[in-house]
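One chain of protein is taken out of this complex; the other chains stay put.
Per-chain residue numbering starts at 1, and chain names A, B and C are given in the order in which the chains are listed.
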Amino acid sequence: MSAVLSLQGLTVALPKGADRAHALENVSLDLNANEILCVVGESGSGKSMTASAIMRLLPPGVRISGGAVRFEGKDLATADERTMRAIRGAGIAMVFQEPMTALNPLRTVGDQIGEMFRIHAGLPAKQIAARTLALLEEVRIPHPAQAARAYPHELSGGQRQRAMIAMALALDPKVLIADEPTTALDVTTQAQILHLIRDLQRRKGTAVLFITHDFGVVAEIADRVAVMQHGVVVEQGAASQVLHAPQHPYTKALVAAVPPLHAPPPRPLSDDTILRIESVQKTYRTGGFLGRGARVTHAVRGVTLDLPRGATLGVVGESGSGKSTLARCIVRLIEPDGGAIRLEGTNLLALRRREMRQAARRVQMVFQDPFGSLNPRRRAGELVAQGPIVHGASPAAAMARAKELFALVGLDPAATERYPHEFSGGQRQRIGLARALALEPEVLVADEPVSALDVSVQAQVLRLLAELRERLNLSIVFITHDLRVAAQVCDIVAVMKEGEVVEHGPIGRVFTDPQHAYTQALLASVPGRDFAPAA
Amino acid sequence: MRFLVAYLRSPPAMIGLVLLLVVIGMALSADWFYPRDPLSLAGRPLIWPGANPRFLLGTDNSGRDIAAQIFHGARVSLLIGVVATSIAIALGIVIGALAGYHGGWVDDVLMRVTEAFQTLPNFLLLLVFVAVFGSDIVTVTIAIGAVSWPAPARLTRAEFLTLRNREFVQACRTIGMGDGRIIFREILPNALPPVIVYASVIMAVAILLESALAFLRLSDPNVASWGNLIGLGRDVLRVQWYVSAIPGVAILVTVLAVSLVGQGLNDALNPRLRKR
Amino acid sequence: MNLSRRAMLSTSAALASSVAFPELSFAQEQPRRGGVMTVHFATEQRILNPSLQASTGVYIVGGKIQEPLVDLDAAGNPAPCLAESWESSADGKTITFKLRQGVTWHDGKPFTSADVQFTAMEMWKKILNYGTALQLFLEAVDTPDPHTAVFRYARPMPMNLILRAMPDLGYVSARHIYEGSDIRQNPANTAPMGTGPFRFVQYERGQFIIAERNPNYWRNNLPYLDRVVWRVVGDRSAAAAQMEAGQILFSPYSALAIADFQRLGRDPRFDVTTKGNEGNARTNTLEFNFRNPVLADIRVRRAIAHALDVPFFIENFLGDFAKKGTGPIPSVSTDYYPGPDTPQYAFDRRRANALLDEAGHRRGAGGVRFTLRLHPAPWGEDIALWSTFIQQSLQEVGIRVEVVRLDAAGFLRTVYNDWNFDLATGWHQYRNDPAVSTTVWYRSGQPKGAPWTNQWGWTDAQTDQIIDAAQTELDPAKRKALYGDFVRRVNDQIPLWMPIEQIFVSVFNRRLRNYANNPRWASSSWHDLWLAS
Partner (left out) sequence: MRVFALAGRRLAASLPTLLIILVGVFLLLQLAPGDTVDALMAQMGGGGDAQVAADLRAFYGLDLSVPAQLGNYLWRLVRLDLGFSSIYGKPVATVILERLPATLLLMASALSFAFFFGLVLGVLAARRVNGWPDTLISTLGLVFYATPSFWFGLMAIVLFAVHLEWLPAGGFEEIGAGYTGLRRVLDIATHLVLPTLTLGLIFLAIYLRIMRASMLEVLNLDFVRTARAKGLDETRVVVKHVLRNAMLPMVTLVGLQAGTMLGGSVVVESVFSLPGLGRLAYESVVQRDLNTLLGIVFVSALLVITVNFIVDLLYARLDPRIGAGG
């Protein structure tokens, strides 16, 4: 097979003062017609920069310093801007990660798709409208005529991504670059989009360069795989080979870190319920003029769940299912409208503010965003010591305790003097854990604690969490959208949809024998669900 | 330190700093160069600049030395600017912080009041204040501060609205920290930089407001203010235009300096913008 | 009727057509008919009817539309206008005006004694400022026939006083317009209707007022002009610009900047003069609050007077249009000016210091003896300059002065009602007879809050006695002597000081003819004004 697009020793230089000299170093890849090449890597591996370099849409200051990009007999690395413009969209098209921001919010979808024909083909308006409609039908958008007239915000995330794909495929490009096209989507939508891309690619024979960080997606869609680390391609080959018999140590580690969807054998659970969530209810009202036209969102409706002492209760669901609201209701960051949160019989919701502050130390929370959850203006040690100080400990004692906790979560105790931005994402999440543990809680509510982390770091943090659970006899409410993660850490799992728990039970049972249609759909959507790294 | 380097590297910011230092220098050295009361009778009225070496910038229609008034006026303008700005920022921060953090009816009430202040043209409100409380320099300064707070209040509120939902604030609440401590110790330091940068805008506006007030002869006649001089010069504008022109340039330079410094601070604090 | 025939009759017929022109050269020219007179109108007025408000801002407009019973001739003597003749009874309690016949209002209705009766009783006596004081003892106006109005007073009214007052305070309004209405809210207040040479057309707030020629004016074939347009220009330098551009032909009442007067005065296109304003003399005041014990001490007041170099101030700041004043009765008042030989306070800084030392006010820290607040009135550039000069001069003798700047309402309330001041400075307007608007500055017992009256807390039995005697003295010579005594007494005591005498400055475009031909020309009717081409 001959390569449609060929990167030959491509090197991209970063401006002076960046943390490394090159974004890409001597990258060579061949993309053949009618295949999907997955470029996979963790954040900072240079995989997105590869896409930008091909399109010559590099950020200011970043430039191609060596190598060539061969496409249709031209070297795109040195082609003039005019040539590039003719190739962009028509020869090589691109689909981006965030379908919301990648579309102009102020113009209709049809208009933006039609623009492809206007600039490259110069068709009459009527024909453009017809072609646009046909494209939208092709990507199987519901009500294509309406969708063409709609503005981006009027479509769902999946529909927007379909529109983006329709736009990219408008002129039947030889090459489609898809830069993490499903990362921002929920798992069921992700499955549909992956299916669509695969399907269209097969029908049109397009060469697809698919950039992703998710090995599940790779397993689902890739014909060939290239693994990148620090701007260098460390390994490439057929998908089956790279996934099941990785050669490079980095690839090996990455693949090993992917959590399998099958739950480990169940642990014995205590009969003692430490936390009981009782018909918790939360409704939001927005807008409305003098009571008319108000919109009511039932974020959590009548959720009842038990957390046995020492167990991990997983709450899984797609975005908008109410799982995060539920987590915040437990620690009363959000005041529920009804129901009870009973911590060993005490209803936390009935406590007054002052009492709640006292009770707070028994239920602590770990947050998702390792950047946002630490006050950037406080030293790491202070952040951890704050809790005990608020509850009456002397600053010196609290600081000493903070150092111990740093050791406990695997950080250097000397690092208490540093500021949050001096830590990596995984380290920051450890600080967050240390802060929660500083108050010696009995229950830990963890809201997507590893979603923002790269897969290898994610595995480390999950291991730490499991370890701490054992050592400190913690009971954990674990909120996640990632079923693979849930499978690994949870003892029992509750599946939420539109504010309600549709199914719950021991993780092994729920994941192997889902009863509810939604749970079944959810599990079926997990990309590469059968893929499990060879242990 | 990195911040300082970033600031010093920007030429406009440096020009602003130099200009501001010149104005501050004038304010500090006023007594040394012009020890006499700048409002005292110095010579014949309306001597053109340069016509008499004793009066470098000439005299106004009251026979007062314009140069002396420019030097002493720098004090007044800077003082009014700094004090009025402090008042506005302090008021704005407290109101904005309370509204933004608490939300609900507190926010509603405070925002209605803020809107009221913003709907009413601030200069008109200033006129009312001066008509009611008189026009001595203290009153004028307080009045300028009192009409300038809505913008920093809104800014602070907006910052608080985003910050209060940030996870680090939620983390503070989950460890049982009290509201006061969260507002002032945790959120405020993070909300402050844009507000501080905005202070330069308020200061510029404060200086302009005072001069406009003086121009309408509603400012304190007992101090040598640049605006007073412009207002006085208005009567002789057609021929002795320099009486108005010179203090106008002084105001322009000062406001420009303050704006440049403010922009420099902003760019230095906002590395994302600096790169552009 | 028991009248002592001390009538003051004038030959009215001659005056109607020819007035003694001060600029003789114009007399040879043939008056040109037509043209538009454009006038600078500096401050907007609430009311344009001079029967309801006596102020220059009203006369400049209303004086062309409405007319008084008595006017002034070129020499400044009372001359017939709507009244053709007048006489007083021997006891001075009855004054009879014979009214002009054949005069019609602008709406065509005849002018009669009923109009005079109504205006006098309902407006002059009840509403008109100065009028209420002047007509305080007016009991009734009898109208034996449509052309006779008999004013009956409870106390003797000096003929000289009423005739001097009438040109300003004797404007007549039409009874049929006002009767039965709420006078204060009558639409005619801003759209005046009268018997004058011009008819009101339009008043656009903030922009202009227009009046047009009255074809049925009782002085036959007059006026010459087609229209008068008053342009509202608040800004002094803008007005000067329009004057130069020929958009304004006349700027009355010192409404331009002093510097512009000097500049335009050198321009041959303009005549900058005090002529035609002799009837509107004013003095700059320095008012002392006697409730401040420091100022109650006559030595301090005299020291302050000695500390101010008035001739220097006039020469450098006011120029040719002001002169050193000698007391409350200005030198232009030929009937009552007592001459310069009254107690005066020449500039003498050493004496000022000595007086202050003598009064026990030693210099303290920074050479300051004591601090006073000075409230300048917010009208007039000269007042601002004068207050600055006071501040600068008193500093030299160790008195620190803080200038307190207030707007008009604030100034009047603070000084004349709340008495919350040490020094104040403004204008005293002299209106041809000291009894009209001058003696109230000195007579004790003024009601609290009445502006431009004795609110200083100063009481002097001797002064009160002289003022009261002059008020009802019918013999002009004796009256003049009494006012001489008055000036000597108050100059000696200085409860307030009037050191500068000014006459309003007018700027005329030299295309105007017959301008400034009487002592209150800006206020007068302009029936003989014409425009050279």
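As a working rule, a contact is a pair of C-beta atoms (placed from the backbone, for glycine too) under 8 Å apart; a residue touches a chain by one contact, two chains touch by 3 or more.
Keep in mind that what you see is a predicted model, and the values were worked out from it rather than measured.
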Give me the visible chains that the unshown chain touches, in label order. A, B, C
Any idea which of A:102, A:139, A:200 or A:461 touches the chain not displayed? A:102
Using the document's definition of touch, tell me which of A:68, A:90 or A:415 contacts the absent chain. A:90
Among A:167, A:191, A:465 or A:526, which residue is in touch with the absent chain? A:167
Hidden partner chain, touching residue among A:5, A:23 or A:116: A:116
Residue touching the undisplayed chain, where the options are C:121, C:296 or C:450: C:450
Touching the hidden chain in the full complex, which residues of subunit B are there? Just list them. 12, 112-113, 115-116, 118-129, 131-134, 204, 208, 211-212, 215-216, 227, 230, 234, 237-238, 241, 244-245, 248, 251-256, 259-260, 263, 273, 276
Of the residues in subunit C, which ones touch the absent chain? 36, 38, 43-47, 53-57, 126-133, 184-185, 189-190, 204-208, 210, 227, 229, 231-235, 237-238, 241-242, 245, 247, 379, 406-414, 417-418, 429, 436-437, 447-452
Subunit A, residues in touch with the chain not shown (by the definition above): 55, 57, 84-90, 93-94, 96, 98, 101-107, 115-116, 119-120, 151, 153-154, 164, 167, 286-287, 289-290, 293, 295
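Convention: only the chains that are shown with their structure count from here on.
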Report the inter-chain centroid distance for subunit B and subunit C in whole angstrom, where each centroid is the mean of the CA atoms. 45
Can you pull out the residues of subunit A that are in contact with at least two other chains? none
Multi-chain contact sites of subunit B, meaning residues that touch two or more partners: none
Of all residues in subunit B, those that touch subunit C in their complex: 37, 39-41, 44-46, 61-63, 131, 134-136, 217-222, 234-240
So in the complex, the part of subunit C that touches subunit B is made up of which residues? 235-237, 240-241, 257-260, 263, 316-317, 378, 381, 384-385, 387-389, 391-393, 395, 402-407, 410
Subunit A-touching residues of subunit B, taken from the complex the two chains share: 166-168, 170-178, 181, 186, 189-190, 275
